[in-house]
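Below: one structure, written as structure tokens.
The complex appears here minus one protein chain, its other protein chains still in place.
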Amino acid sequence: MSAQRRTSFRSSRPRVAATLAALTAAGLALAGCAGGSGGGADGDKTLKVLIAAPQEGAGKILEADFEKETGAKVEVEVVPYDQIQTKAILDAQSGTNNYDVIQYWYTSVGALAESGAIEDITEWVDGSAEIDAPDFIQSIFGPYTQYEGKTYGLPIDGDMHVLFYNKEILERNGVEVPTTWEEYTAAAEKITAAEKANGIYGSAILGAKSAFNIGSSFFNRLATMIPGTIDPEMPQLNTPEAVEAAQAMLDVAPYALPSPLEIGFEQALPQFLSGNVAMIEFWTDLGTFAQDPEQSKVVDKWGVAPLPIGPKGHVAGALDAGWAMGISPNASDKDLAKEFVAFASSKATNEKLITTTGSGVDPIRTSTLESAKYKEFAPAVAAVAAEVFPNAQSWPTSPEAPEMLQSLNDNLALMLQGSLTAEQAMSQTWDAWQKLKG
Amino acid sequence: MTQSVLTSSPGRRARRTAWAGRTMLTPVLLAIAIVAIYPLGYLVASAFSESSLGRPFTEWVSFANFAELLGDGVTFPSLGRSLLFAIPSTLLALVVGFIVALSLDAAVKSGRIVRVLLLLPLMTPPVMVAVIWKLMLAPTGGLLNNLGQILVPGSEPFLFLGSSPSAMISLIVVDAWQWTPFCILLLYAALQTLPSEVYEAAQVDGAGVWQTFWKITFPLILPTIATVLVLKLVVSFKVFDLVFIMTSGGPGFDTTVSSYSIYRTALQTFDVGAAAAQTIAFLVLVTIIIVPLNAVRQRLHRED
Partner (left out) sequence: MSQLLRGPSPDEELVTRTVVVPAARRRRTPKHRVASSTRPGRTSAGVTALKWVVIGVAIVVAVLPILYMLGMSFKSPDDILSTRILPSRLAFENWAAAFQNWPILTYLRNSILSAIIAVIVALIISIPANFAMARLRAGGKQALGLIVSAYVAPPIVAIIPLFILVRTVGLMDTVVGLGIVEGLLLTPVAVWLLDGFFRAIPHEIDEAAQIDGCGPFRTLWSVILPLTAPGIVAVSIIVFILVYNDFLIPLLLTQSDASQTLPVGIALMQGGREVMFGQMAAASLAGIIPVYLLALFAQKWLVGGLTQGSIK
């Protein structure tokens, strides 16, 4: 019996091993194959659009409106914002070509262009009067679409932070709307000391370790503290102003909604809307949420102002988040895809979206920024936006940007946690960035 | 039917059996090839090359990825944190599970309902477990801090997830919360199969409660404890959802366990080669821990 057993075992082994080897080889071959036939070439015109979750509302509107106007079918796929880049690159490079139009976070424009996930559309954009490229807010158009002098997309959502404040809380504590970061920290300290027992805090700092949160808090300060503008190739972290910016975050953290490291925009927003926070740096659409009686307890009790500035800085803002749309090089119908992108970034569409609650979209064109409809829809916000958007400053957009931002976020989080000083956070990030580039 | 017995020789039957055995084994080996061997091959190939997300295997770099591992200050700490998480969580779930399992026999009449209620944490998708607990532990508006405010009004909120070491402790507790029912179930079932004759004999001999437990129950249940330990440990090493949703590896890096660190490297910086090397390091760690424990487990089972 045992002899039999050994025989059957031994003779099955090599055959099984051969099968396994063949399968593995096949798998590797498939994996290494960057090109190859893509799936999904359908005869009918279905446009597949990749949309980020924060713009889901806008995505649905775009889908409906585009279908109405052109009759073409649109399929929108909504994806968490931190997955967009992964999906776009994998899609393009694995040759499976699921998407025709890709909404991307502007900081990844370099990475996406480098890896061939979005196409060079310079000629089309320059040549089309309809697109009206000069109408785009230039401080946005540059970072969002340009890589090595070529155009890779069109902006669809501005996304800047401005300072929202709760008028009542400021008044009863005798605090003026701060115009410098020093005043801001002092105001937060005063209010928190007075009202902490009631669960009310002077400020809410977004410190959660995702780029849109902790990164925004930092770049808000960097943009308004450095004398010039942020260099999208290599933001100037090696300057004293950068250290001051990081320090400003650290200074106000003890007086902010507990605890900054745990606070992302989904935690901070409801707190402001229920009147527990005096000041918050947030995207402009907070203005529309704040006026919605179903969600907000602070209707008509809030105000908006440009972000405070540093001693050497000027009124500005940072492009925290911010979205553009590009075309996949493997799109089955490029003309239709281009039509969609032009549609999404057109004056009419942008104006419609910025005056719709829940769309999550900001102005991207000078014409819409200054339009009467916008001013009517959100007067306070529109006024501040008009002041700040032309001075918008960009985060890094080079191909190494994703890794740069991760390194920055990590060090800022360590700083907020108390493991690093502001200076160390900046110098460590700077060193890491140099290594990435070099 | 007896005819076929007479006409087929033992040798032929044995060969048919062997062939049948191989055939029946083939699907599972195919399955392993697809979900284990192929990815492992891909993993090893990536670890030895320069790979990014969409452009795998662009360049053969031999051991460069591994060398970087040693000095990057990220991999080894994350491996340590995986241990720091898995071992306490396992022990906690095991001890608590055992105590509850021992007590469950008192709930004979309402047994079914009690058992289902106790199973609830295990039935809940880990994503939702993470979301609920994150809300419960939140500094403002979270259940635990709310209770704290009621007991001690005006006190500072306690940062369960925003400070260390409570962030790691919170994760350990939540993971144990979810998996204790698993331990309860297995241990309770094992307790059910213990023969009662031994107990009756012990009682006739006049053995006390404590003695009975240590000299009879515990040794008999030891094999099962070992099995549960190994199973739970394996599960704990794989933790991802909890970290992803509750702390994002923070504060700072304090809860960045290996699986989360690999996720970051692969899907946030897209350095697949480095992620693959990290994964191999992780597999080595898991193997080092699990293999001896499993050997002990097998020996305990055989001793019956």
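In this document, chain identifiers A and B correspond to the written order of the chains, with residue numbering beginning at 1 in each.
By our rule, a contact is a pair of C-beta atoms (placed from the backbone, for glycine too) under 8 Å apart; a residue touches a chain by one contact, two chains touch by 3 or more.
This structure is a prediction, so every number in the text was calculated from the model and none was measured.
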**Message:** With the missing chain put back, one of B:Ala64, B:Leu83 or B:Val234 would touch it. Which one?
**Reply:** B:Val234
**Candidate in contact with the missing chain, chosen from A:Glu130, A:Glu176, A:Glu266 or A:Asp300** = A:Glu266
**Item:** Interface with the undisplayed chain - residues on chain B
**Value:** 1-2, 4-5, 13, 16-18, 20-25, 27-28, 30-32, 34-36, 38-40, 42-43, 53, 96, 98-100, 102-108, 111-112, 114-129, 131-133, 135-136, 141, 143, 146-147, 149-150, 177, 180-181, 184-186, 188-196, 198-200, 203-204, 206, 208-210, 212-213, 217, 220-221, 223-224, 227-228, 231, 234, 237-238, 240-241, 245, 259, 262-263, 266, 272, 279, 282-283, 286, 290, 301, 304
**Asked** Footprint of the hidden chain on chain A, which residues?
**Response** 5, 8-9, 12, 27, 30-31, 39, 52-54, 56-57, 75, 77-81, 87, 90, 94, 96, 98, 199, 265-266, 269-271, 273-274, 276, 283, 285, 289, 294-295, 297, 358, 360
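Going forward, only the chains that are shown with their structure count from here on.
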**Message:** As a quick test, compute the distance in whole Å between the mean CA positions of chain A and chain B.
**Reply:** 36
**Request:** Provide the residue numbers of chain A that touch chain B in the complex, in ascending order.
**Result:** 4, 7-8, 11-12, 15-16, 19-20, 23-24, 27-28, 31-32, 34, 82-83, 86, 89-90, 92-94, 115, 117, 196-197, 199, 208-210, 257-262, 267, 271, 276, 402-403, 406, 410, 413-414, 416-417, 419
**Asked** What does chain B use to touch chain A in their complex?
**Response** 14, 17-18, 21-22, 25-26, 29-30, 32-34, 37-38, 41-42, 45, 52-57, 138-141, 153-154, 156-157, 159, 161-164, 248-254, 264, 267-271
